[in-house]
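A protein chain is absent from this complex, but the other protein chains hold their places.
By written order: A and B. Residues from 1 in each chain.
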Amino acid sequence: MNTQTSLNFRTNAAAAIKDSSLRKAMRNATETFGSKRTVAMASIDFEVLREKASAIRMEVINNLPAYIEKFTSNATAAGAIVHRAVDAKSANQIIAGILKDHDVKMVAKGKSMVSEETHLNAHLEEEGFEVVETDLGEYIIQLEGETPSHIIVPAIHKNRQQIGKLFHERLGMEYSEDPQALTKFARKVLREKFLTADAGISGANFAIAESGSLVLFTNEGNGRMVTSVPPLHIAILSVEKILPSLDELPTFMRLLPRSATGQMLTSYVSILTGNRKEGDVTGAQELHVVLLDNGRLEILKGDCREILKCIRCGACMNVCPVYRTVGGHSYGWTYPGPMGIILTTLLTGMANSYSLVDASTLCGACNDACPVKVPLKEMILKQRVRRVKEGYSSTAVSLGMGLFGMAIKHPLMFSTGETLASKFWSVMRTVGGENVAGRLPSPAKIPFSRRMS
Amino acid sequence: MSVNDANVALFMENAAKVAAGLHQIAGKDELQGKLAEIVEQDVDVFCPKQTELEKFAAGFLDHLIPQYREAWVTVEEVTAAIAETGSIVCTSANGKAVQASLIPSHHVALVPREKIFATLDDFFVEYGVSPSTNMTIITGPSRTADIELNLVIGVHGPEKLDIIIV
Partner (left out) sequence: MYVQLFGTCLVDSFFPEVGEATVQIFNKFGVDFTFPKEQTCCGQPAFNAGYLSESRDAAEHFINTFSGTDMIVTPSGSCAAMVKHHYPELFQDNPQMLEAARKVGERVYELSQFLVNVLYVHEAALTGSGSVTYHSSCHLTRTLGAVQEPQLLISAIKGMEFRPMPDATRCCGFGGVFMAKLPEISMAIADDKAESIIATGADIVTGCDCGCLMNISDALKKRGSAVKVKHIAELVAEAL
């Protein structure tokens, strides 16, 4: 079980709503993602492709243990050392252990959401290793001491002024708000890290069972750097991110970048198969692959197992009206937006997450956007049902629902309720509050049904 | 139009969309002129000199240095290209250093016409069976949109990519 102090979504969100620079950043992001995605999707048949992608992912999920075995066997044959980590603690310890064995001082790190989930950086730093995030967005938030607020663009909640100030204060760069100048400065600073790091740690978008390969979709080049320059490369990914063979990869090459950033394809797709072999001058001397469970095999047994199809594109949060308004930090854990509601609830437990399942208007835009057809809206509803069953619904709501349920079956009780509400509306307003009852019009003196008799 | 010509045309169209510099030459005799046009003067150049085409190209390059780490520009023949996405492919087969297309600031990729695949599927039919240790599909120069979703070309990988179809 992932430990997490209980998060209060409403409190988190209320603070976010008042943050005008965050609102502006989220607006800019949503508009940009929206228009780019529309353009990108015009060049493929999205419905046909995502049906295909969904089927491929379900095939893997329905046979997951076999695919994990197959990947492990083939990756090992290619020269990788594969580790199974049952939970976050285990993964962190395995990785720290590998670094210790190799006398590593400094690690250059590529982006990995799973490493955020396990709090890998914090553990490694505690163990005395220097960890440098090399993805520009991750680097920015590492400097700031924050967590990512989006799974693709981690620093999306920050504007150029904030980043300019950060680079000026923390890196001694002459103040500039120009994204070009800031990026070029980061290139210079991080180049030295790539070329001298003792080890590289990366995530992976997919693991290919048949060839034992890892696949990374990146744009900046840092992913390529950390996986091929240092002598030691450790990749961490969660167990469900498997595709059967490289023949299935094109479908995801067509869907993932378009869904994530509106690009036809990322600048780089790296397919890494094992470590450096006889005759190679490319590849890490030693490659370790850490396959993380951390609750996924448990999800496999339940009625929301389709969430394991998720390919971490971020499309669902980009179209979510709630995410757009409050940003990623309000969700209180690693993954925000619709997929975040489901994963957080399933992986950290209902006791922690019960307020999070309210974070949806059930508009269904996420279902429409998902490139692997995860039924996100239906799963959020399932978690709400579960919340009631497990007793995490508030007493007031349960009482209200009980009364409501009775009134629905008894028209006389229903119309009496309407009459009372109308008569005592000023009281209802006070009880209900300005923000809820205050937004409703006063009830009609004569309800429609009475006009129909 | 032959299949190959169609592939080349589609490749050029798609590679242009991702900020790659695109050049086509009719034959090897035009290579010298084209390299003179694209490769910067007075910078250190790396050329692997492993394939026939590379050895030929090297004859026209000044300031050659033996390793890619200090080079400003790499001039090399790539393994393949893919028309569907406007991508070039570098692999580690035959002792090729894939980092040569990563570390220097400028990457000049020589693509023989007949090595352009129409689709991703076609590419993987041939190269997906026993992939080499590193296979990197490159689509344009490095980039990021991490700051306000503002696109910046040239981050940690090459800032400039030129493709010469031979």
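Quick note on the criterion: contacts are C-beta pairs under 8 Å (C-beta built on N, C-alpha and C of every residue); 3 or more make two chains touch, one makes a residue touch a chain.
Since we're looking at a predicted model, the values are computed, not measured.
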Open item on the list: Among the chains you can see, which ones touch the chain that has been omitted?
Closed with: A
Open item on the list: Among A:Leu246, A:Ala359 or A:Met379, which one touches the chain that has been omitted from the display?
Closed with: A:Ala359
TODO: Based on the whole complex, identify which of A:Ile141, A:Leu287 or A:Val326 touches the chain you can't see.
DONE: A:Val326
- [ ] State which residues belonging to chain A touch the missing partner chain.
- [x] 9-10, 13-14, 17, 23, 321-322, 324-326, 357-365, 367-368, 381, 383-388, 393, 397-398, 401-402, 404-405, 407-409, 411, 414, 418, 421-422, 433, 435-436, 439-441, 443-444, 446-449, 451-453
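Criterion: only the chains that are shown with their structure count from here on.
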Task: Between chain B and chain A, distance of the C-alpha-averaged centres to the nearest whole Å - done: 33
TODO: Mind listing the chain A positions that touch chain B in their complex?
DONE: 25, 28-29, 32-33, 78, 134-137, 140, 153-156, 158-160, 163, 179-180, 182-184, 186-187, 190-191, 194-195, 211, 213, 219-222, 224-225, 228-229, 245-247, 249-250, 253-254, 261, 264-277, 279-283
Open item on the list: Show me the residue ranges of chain B that touch chain A in the complex, using the header's touch definition.
Closed with: 14, 17-18, 69, 85-87, 92, 94-99, 102-103, 119-121, 124-125, 128, 130-150, 152, 154-158
